[in-house]
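Note that this complex is displayed minus one protein chain, with the remaining chains in position.
After this line comes chain A, so read on.
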Amino acid sequence: MAEDGQEDSGSPLSEPDRIAPDGGLNSAVLGEGSRLLRRMEICVSEAEKRSCRNAVSMLETFTVYLIETRPLEPTADGRNSSPDSVWRRYSEFELLRNYLIISYPYIVMPPLPEKRAEFVWHKLSADNMDPDFVERRRVGLENFLLRVASHSVLSNDKILHHFLTKEQGWKDLVHETGFQAKADSRLRALNAIFRVRSPNKHLMEVKHYSDELQSYTSQLLRARTRVADRLYAVYKVHGNYGRIFSEWSVIEKEMGDGLQSAGHHIDAYAASIDDILEEEEHYADQLKEYLFYAEALRAVCRKHELTQFELEMASQDLISKKQQREELATGIVRTFSFKGITNKIFGQEAPEQREARLNLLEELTSEGEEAVKEKTAECDEHAERAVTDILQFKEQKDKDLQEALISYALMQISMCKKGIQVWSNARECFLKM
C-alpha cells in the first residue's frame, strides 16, 4: 500500500522525518524522551485473521497484530539478541490503555486508533475487516505503542513491558493489579454530577480548551469527508469521456486519433483520485489522533476535579467532626443536634458514656485529618504532574499538527502537479484533432 513511501512528498527535511512513509511515527527518530525506545525497537509489523470459539461457543473472527521488539543494545555476551514477537488483538490494547489510565490519571493518555471507522466517505469501507482499515489500524496501534514507550513516566511501567514481551498470561497479570475495581468506581464517580467549590483555574481552562479542540477537529474531519466525497465524484465522472471518445473516434477520420488519445489521458486522470484520497486518509488519521487526545486531555482535568471534590468532601467531614468534638468537650451546643435535644429532655448522659464518645470522636477526627492531608497531597501531586504532562502534550501537539498540515499541503501540491501533467497531455492530443 503505502509502504514504498509517497512520491512527491517533498524534499527530505534537514533531519529525518518524524512521520514515516506509512503515516505513523518514525520510531528511529523520537529523539529525547525515547526512554524505552532507547533500549529497544518496537513495531507492529503484521496483521492476521484468527477464528476461535468464544465464551458462548460462537465462532468469532478477529484480527491479531504482531508486535515485534528488539533490544538495541547487545546482550551481556556481546551479541545482538533476536527479536521478541507477540500477537495481540485490539481488545488487549484497550485493556492495556485502560490499565494505564487508572494507574496514571494525571497523564494525557495517547489514544488508540478508532474502534469503528468514523468520518467515512462513501467509497471507504466501514467494515472492520476491510484490508485498508486493518492496515491503517496497524499503523495506529504502532503509533500508540511508540508514544507510550517514549513517555518519560509510562515507559517504565511493568505491565507495559509484559504486554510487549509476554504473550501468555499477560491478561492475568493485569487483572491481578485490581485496576478493574478502581476503573468501575472511577467511571461511576466521573459520571456523577458534582460541583467543585474552588476548582483549579488552570485546569478548568485546559478542560474548556479540550472541549473546543474536540468540537473543532470533529467538525473539520466531517467537512473534509464531504469534500473528499465530492472530489471523488468529479474525477470519476471524467472517466466517461474516455469511453465516449473511443467510440466516437471510430467514425472520425481526422479527429479520431486525437480524441482517442486524449480520452486515455482523461481516463488516467479519473483513476488517479483513488490514490490521492487514500493518501489523504493518513492526514485524517493524524487529525483523528488529536480528536481522541482531546478526550484524554479532558479526562485528566475531570480526574483532578473529582479529586478536588473528594478533598472538599473530606474537609467538610473533618470540620463537622471537630465541631462535634468541641460541643461534647465544652458542653456548649452551638448547632442543632439530636444529642442536644435528648440531653435537655432526658438529662445529660453518664460520664463514662460521654468519655467513650469523646474518645471515638478524637479518633475519627485524627483519621479525618490524615485523610485530608492525604487527599490534599494527592490533589496537589495530581495537579503538578498533570500540568507538566499537559505542557509536554501541548508542545507535541503543536509540532505534530504543524507537520500534518505541511504534509497535507504537500499532498495538494502533488495532486495539482498530476493535474497539470494530465491536462497538458490531453491538450496536446486535442491539438492533433
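Note that in this section a contact is a pair of C-beta atoms (placed from the backbone, for glycine too) under 8 Å apart; a residue touches a chain by one contact, two chains touch by 3 or more; residues count from 1.
Quick note on the criterion: contacts and distances are computed from a predicted model.
Going by its UniProt record, the hidden chain of the complex is named "Sorting nexin 7" among "Beta-adaptin-like protein", "BOS complex subunit TMEM147", "Sorting nexin 7" or "Cytochrome b-c1 complex subunit 6".
Considering A:87, A:104 or A:430, the position touching the chain not shown turns out to be A:430 (whole complex). When the full complex is taken into account, the listed residue touching the unshown chain is A:220, out of A:134, A:220 or A:313.
From the set A:255, A:268, A:358 or A:383, the residue in touch with the chain omitted from the display is A:255, counting the whole complex. Within the entire complex, the positions of chain A that touch the omitted partner chain are 8, 10-11, 209, 212-213, 216-217, 219-220, 223-224, 226-227, 229-231, 233-234, 237-238, 240-241, 244-245, 247-248, 250-252, 254-255, 258, 262, 397-398, 401-402, 405-406, 408-410, 412-413, 416-417, 419-420, 423-424, 426-427, 430-431, 433.
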